[in-house]
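Just one protein chain is left out here, and the rest sit where they should.
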Amino acid sequence: MSNPTIVEAHNLTVVYGRKPALWNVDFELPEKQVIGIMGPNGSGKSTLLKSIMGVVEPTSGFTKVYDQELSEVRDRVSYVPQRQDIDWDFPASVWDIVSMGRFQKRGLFKKLTAEDKDIITESLEKVNMLGFSKRQISQLSGGQQQRVFLARAIAQQGDLFLMDEPFAGVDIATEEMIISLLKEMKTAGKTLVIVHHDLHTAQSYFDHLVLLNTRLVASGPTQDVFTDQILTDTYGGKLTTIAKISQELENKEFPIRYK
Amino acid sequence: MELWEHITTFFSAENYTLFIVSIGSGILCLAAGAVGTFTYLRKRALIGDVISHSVLPGIAIAFMLTGVKNPLYFLLGAVVSGLISIWIVDYVQAKSKLKLDTILALTLSVFFGVGVVLLTKIQHGGNAAQSGLDSFLFGKAASMNLLDVKLFSIIALVNVACIAVFLRSFSLISFDESYAKGIGFNVKLLKGFLALLTVMTVAIGVQAVGVVLMAALLITPAAGARYLTNSIPRMLVISGSFGFASGLIGVFISYSGAGMPTGPWIVIVLSAFALVAILFGKKRGVFARRRVKKNNHIKINNENVLKDIYKVGSQGTKTITINELIKKEKYPPKLLISTLKRLEKIDHVGLVRGMIILSDKGRLAAREVIRKHRLWEIYLSKYFQLDADHLHDDAEGIEHVITPEIEIELIKLLERPEKDPHQSEIPY
Partner (left out) sequence: MNDFYIIFTASLVAINCALMGSFLVMRRMVMIGDAISHAVLPGIFVAYYVSGSTASIPVLIGAALSGILATLMIEWLTAKARLQSDAAIGIAYTLLFAIGIVLISKFGANADLDQQCVLYGEIEYVSLWLQPIVGGLLLPQQAIILAIVCMVLIIAIAIGYRGLFLTTFDPNFALSTGVAVTFWHYFLMSGVSLTTVVSFESVGAILVIAFLSGPPAIAYLLTEDLKKMLILGCLIGISCSIGGYYAAKWLNVSVSGSISTVIGILFLITFVITSVQKSKLDVITS
């Protein structure tokens, strides 16, 4: 039996300038699983996560979470953006960053309550960073930065977690910690969608895989999707035609669909 | 007629000084336009702004030390303080967590502040020769003499000569610094050399337009030139000529309206030049790009209509009337008729009393579109996971974009397929 759908993308297209980053992507993701989103560089992985999260507007098509508009269920979704996009020299402490996870519930203008503070403390504890709560973020290692971002997402208390490259540039201890945390969260009934680029670990980490190369190459249970044929299709040179067409669209400023 | 009189007096021998001044300004702006091409290509427009503000203290110190208004000393002072400002920007960026924009703003304003302090010191000192130092703020070309012009011409000439000699190296580091480093160019030295040329140009340029507007002299003509050509040598020539012309015209305007500062007028003329280029540039211009978009739509309409006529023909009936086609495909009548007229002009269809007849040429073109459409459907269904009912819509858009080269590639990749996913034959 398969789990009910938690995220659905329908005809999802995101165009930057004239160049498609995601192109007519359709899929459904099952609930309560660890789901990997994979594909070569520039294949639209982050864009996919961002459009589910409402960070980028789709050019056409739509995504739904829990069969509803994102705005209806935003408080059930936690997000971990890419660590590299952030200026870690920002003057703030670990506590400051994790408390952002409570802003949504509390609003931008109300004081955080004792309950919020407990949740923040717990979240920091879960990623073994409680001892660092007063530490300035500029003094953290890459792995510690990633833990702080995870703690912020945990403090959001969602049921669905979207994570953009949480394993990129972290130490082994952190990677192991994140993995055991993911298992724990899955057991607790959470759904985890993770952008990932390391093929070696994909089979052991994920129950379900989405393979992207601007378009959707495959989506399904890992054992069905993680085949030589599909991997060559995703990463091999066969799909350069897509890139050439995209370039053509951009150079000649062609609309992707005419109507 | 008054204007003509103006112009003739402007260029007459009686107005020898004015002639000198305008030629001098033209040469300054020419050099700036040429060097600025690289400032623009290396996306360092705002650094140009920093350098222009930063030469002020150098000029003031040169005056304080020598007590005379000698352009050679000014040049020396300006070059030194300009180079120091670039070095500070680079050093602070490398050694601190501050971001470039903050460092630029801080360097620019502090150097300028120091310059202002020194200038006011000189003014209050009551040195008789000091009058006119203010002109470095907004430029006052009118105070130029033959000696100045000679000096500026030499500097400009040196600049242009260096650019000509090092054209390839400068182009390479503007295009891809790390690649240049990889193939053994001494990028650091080249960058330093280019910086020196830029600072020298700025140092003479401020005499015409002043420190505040000098950045425009570097960037505006180059930006305009970029819309007219893709080649760097041509860009250099166009940008330099823009500069030269603006220098002349700017001086002329400020001479006509007494008391007008030259700098702002030169910048306004330059901006007008650039705007014209940005609007009317042959390939990159705003109107050219609008035309491309319009042509895309024309191509799409042409191909769609051809395809529909062909499909009717292949179902047995040889001809179709315009009214039938309107009904069948729900085209807006006006659009359909204009498209058909266009197709008739290029001999793709014949129109006889409301009947549409496809020519051989039209048939071939229609088959090509259908072939591309079906090849794309096969490609998508083979390599991607896409709902079958989305295939057609997708190909409907892309059939117009596939170039002959991409088509050949698709045929090769798919091993010359016979049928598309809907079992329709592919017309080769």
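Letters A and B mark the chains as written, and numbering starts fresh at 1 in each.
Keep in mind that, in the parts below, a residue touches a chain if its C-beta (ideal position, glycine included) is under 8 Å from a C-beta of that chain, and two chains touch if they have at least 3 such contacts.
Bear in mind the structure is a predicted one, so any value in this text is a computation, not a measurement.
> Looking beyond the chains shown, say which of A:Thr5, A:Ser60 or A:Gln136 touches the absent one.
From the options A:Thr5, A:Ser60 or A:Gln136, the contact with the absent chain belongs to A:Gln136.
> Who touches the missing chain here, B:Met64, B:Ile84 or B:Val116?
B:Val116
> Mind pulling the chain B residues that touch the left-out chain?
Residues 40, 43-46, 48-49, 53, 92, 95-106, 108-121, 124, 134, 137-138, 212-213, 215-216, 219-220, 222-223, 227, 257, 259-261, 263-265, 267-268, 271, 274, 278, 284, 286, 289 of chain B touch the chain that is not shown.
> Tell me where the left-out chain touches chain A, residue by residue.
50, 53-55, 71, 74, 77, 79, 81, 85-87, 90-93, 96-97, 100, 103-104, 108-109, 136, 138, 152, 156
Operating definition for what follows: only the chains that are shown with their structure count from here on.
> Taking the mean of the C-alpha atoms as each chain's centre, how many Å separate chain A from chain B?
The separation of the two C-alpha centroids amounts to 38 Å.
> Inside the complex, what are the residues of chain A that reach chain B?
Chain A residues touching chain B: 11, 24, 26-27, 89, 138, 215-219, 233, 238-239, 241, 244-245, 248-249, 252-258.
> Would you mind writing out the residues of chain B in touch with chain A in their complex?
Answer in residue numbers: 97, 289, 292-293, 296-297, 300, 304, 379-380, 383-387, 390, 393-394, 396-398, 400-403, 406, 409-410, 413.
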